[in-house]
Structure formats: C-alpha cells, structure tokens
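What you see is the complex with one protein chain gone and the rest in place.
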Amino acid sequence: MTDDLIFRHQLPVQIRFSDVDQYGHMNNSSYFSLYDLAKTAYMHDVFGNENWNKLGIVVANINADFLAPVFFSDKLMIETAVIHLGHKSFTLLQRAVNQTSGVLKCQCRTVMVGYDVATKEPVEIPLDYKQAICQYEGKTLEELSESVIL
Amino acid sequence: MTDDLIFRHQLPVQIRFSDVDQYGHMNNSSYFSLYDLAKTAYMHDVFGNENWNKLGIVVANINADFLAPVFFSDKLMIETAVIHLGHKSFTLLQRAVNQTSGVLKCQCRTVMVGYDVATKEPVEIPLDYKQAICQYEGKTLEELSESVIL
Amino acid sequence: MTDDLIFRHQLPVQIRFSDVDQYGHMNNSSYFSLYDLAKTAYMHDVFGNENWNKLGIVVANINADFLAPVFFSDKLMIETAVIHLGHKSFTLLQRAVNQTSGVLKCQCRTVMVGYDVATKEPVEIPLDYKQAICQYEGKTLEELSESVIL
Partner (left out) sequence: MTDDLIFRHQLPVQIRFSDVDQYGHMNNSSYFSLYDLAKTAYMHDVFGNENWNKLGIVVANINADFLAPVFFSDKLMIETAVIHLGHKSFTLLQRAVNQTSGVLKCQCRTVMVGYDVATKEPVEIPLDYKQAICQYEGKTLEELSESVIL
C-alpha cells in the first residue's frame, strides 16, 4: 500500500556527534528522537501554531524496521505522513532517508492515541483535528479510515 | 505465549533527569537507551566477558507497546529474554516494569540479525552463541526455534 | 583545598551504549547527564523525599575538567559535595571516578542559584536547606560560606 504513498511532510534533520555509536552508526534511540522532532513539526504544520499541543495524545506503539545504518556524514531527511485515522487513534508512517542518495535507512509506524488529560482515559480525536489531517494529506476521512495499516 | 514466560535477566536501571519530558513522562527515545543497556548486560552475562561483543549483530526491527507512562520517581527494572532463535536472527522480548508496584510500563520485541562485519551480509548465528542462549534460558534449541513470535 | 575533601555522596552510575561515541569514549554531554543524576540523588538524600524538588534552583555555571576518557566498560562512580554556600547560591563539586582503579576521569564545579518560580528572580537559599547541607557535609555554615572556591 505504500507504493503510491506520497510524503508531503519532509524535514531535513541534524545528526549530532552524540547520536553516533562506537561502530560509527547512529544509535537506535536517536532515530526516535528524530522521528519525534519530525512528528512535532508535522503537528505544528497541520494543526497550526496555537493548537498543535492542545491535543492530548500519547504514543501507544512504535514499530520500526532498520534497513541500513545511518552515518554521521549522512544528509538525513525524515518523511512523515498520517496513513490511518481511527476514532481514538491515528497512525503515522515515518521514513529516514538519505537526501543525497535517496536510500531508505529506516521506516517506522507509530500509533498515537487521543487521551483526556484530566481522566487519563482514551478519547475520540476531535473532528477539526481529523479534518486538518485529511486536508493536509489530500485524502478524505473515509480514505484514511479505511486504509489498511501496514 | 508470554503467560508462562520467565525473565531470568532483570536489571534495575537509573532514570536520568534528562530522560523526562515536559509532561513529566520518560521520553520514548529513552526507553530504547534503557533496553540497549539491558541488552548489552544480557549479552555480557550470557556470552561472557570476552565474547559478547565479537558477535556482529544489528537490530532489524523494534516493536514496542507503551502501556503506562514512566515517571522520574519510578524504580524501573528492565527484564530481558530471548524468545526466538532462528538461523540468522534471534528475537528479544524486553519489559520495563515498576519494581515496587509490578506495573508493566512498556513491552518491546527486538529482532537482531547476525552479520559479517567484512562482507556486511547476514550470517548464521554461531552455534556456541545459540547454545549459550539456550543454556541461559533453560530451553532447547528446538523449543526456541519453534516458538511463536508474538 | 580539595586535598582533604571528603565526598560523602557517592553514586555508582550506569553507562549506556548510547553514551559512547565513535572513538569509544563517553560523550561530553553524557557526563552532564550523569552529574545531573548524582545531583538529584544528592538533593534527595540531603533534603528528604518531600522537599528536594520544592527548592527553585537553576544552574548558573558549569566548569568541567576532562582528565581521562571514560570507556563503556568502566565501572563509574559520581562523587558529589557542596563546597560553598552563599546567600543566593551554592557550589557543587562533582567527580567521575573509575571505581575499580580509582582513576579520576573528570571533575566538575557547578554553581546553582536559588530563584523564585513566580517572579523568576534570584532568591536567598532557605535556611533549613542550608542547615541540611551543613549537617550532611559535617561542616558549619561559616566553614562552607568562607570556603575558597576552586
């Protein structure tokens, strides 16, 4: 299903010296710092300056395939898209790609769940947030709701 | 299949102030630093002081369920077990547990692949490493090879 | 003045795989994560479970000498002492020491300033906090106030 997937959100990211381990490879944990960086940028872009951090959301699952090592010298870009919109959750697909070579280094699927900060219970994603995602991704709510998750 | 799973490797871990985010929760990326810490301790314990870092292994996949937030004040323990042994790969199951309350905070499955440092190709996990894992886990190679992955 | 300095607070710390860089040395930034870890443990021990995080304090200056590299295999201990108590500030001396060999790897002086969370202005360190530090360090307020800072 990802063959025709278009990532509208692309963020070049800075690799820090401390991200690289003894083998000259970027640490596993640093990938998730960079996915987080791109995720907050995505939400800022989609939901706007005022609203992006009002939505109570937590990460429920992370599933990442490490396909090739990232080196300190890599020009790395994180691509982000919402690939599924449910009632109380949505799913991000993110890719770490070498900007120069186009080589796909890592792919990660993250399930985010809406929650109420007061009750700590899962809640429906507000409709305006869903609409903002649909508009950004250029898809209807039906398309994103029915999409098969990888 | 995890109902009767026994984690023979348990490591209390130190949470650093920098692991905790604006919401008072441990960062997603910090979980993976702690899983790495427990993974290297596991391999040290199973393979011995001399041998643990001779095996060329890379992480192929990480799949983590975040069940409850970790706080700075939590006494956290990482439990680690090998739950599957294949020809060129093995699978770790790791859990982040509050030592005091016993609450399961996060569960993570990591697929590790043997590789040849020179050719960069996947290679068979050496038999003595497999045997060391079986001995540590108290299971036969058949049991670990046939285990259904979560 | 540090010749006769006794560090009453000693904390063995865990080095994570992600703390170590391409040269096999612990990153500069990781030292400060570990000093922070020891600093919060110190304050917890000195001020008690309830009070340690009520004091509004910020770091004003960090001055660290890197004397020898730290390796992943090092059994590392952080030693912490308050070496100066002023009106609105106090100064910590911390050392990173190999527990096995006793080799001093790094020494760091940190100036902490009391501040009022509401007004964001520097404020006097409360007397009971000063007394708790004096009691822990086994020194009088005069001794700690007059101490020459390194």
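Couple of notes before you dig in:
The first chain written gets the first letter, and so on, giving A, B and C; residue counts start at 1 in each chain.
Assume a contact is a pair of C-beta atoms (placed from the backbone, for glycine too) under 8 Å apart; a residue touches a chain by one contact, two chains touch by 3 or more.
Keep in mind that what you see is a predicted model, and the values were worked out from it rather than measured.
Touch with the chain omitted from the figure is made, among C:Gln10, C:Ser33, C:Ser73 or C:Asn98, by C:Ser33.
In the full complex, subunit A contacts the hidden chain through residues 13-14, 16-18, 33-34, 36-37, 40. Interface residues of subunit B with the unshown chain, by the touch rule above, are 17-18, 20-22, 24, 27, 29-30, 72.
Residues 27-30, 32-33, 36, 58-66, 69 are the ones on subunit C that touch the missing chain.
One rule holds for everything that comes next: only the chains that are shown with their structure count from here on.
Taking the mean of the C-alpha atoms as each chain's centre, subunit B and subunit C sit 32 Å apart. Mean C-alpha positions place subunit A and subunit C at a centre distance of 38 Å. The distance from the centre of subunit A to the centre of subunit B, each centre being the mean of the chain's C-alpha atoms, comes to 24 Å.
Residue positions of subunit B touching 2 or more other chains, listed in rising order: 33, 36.
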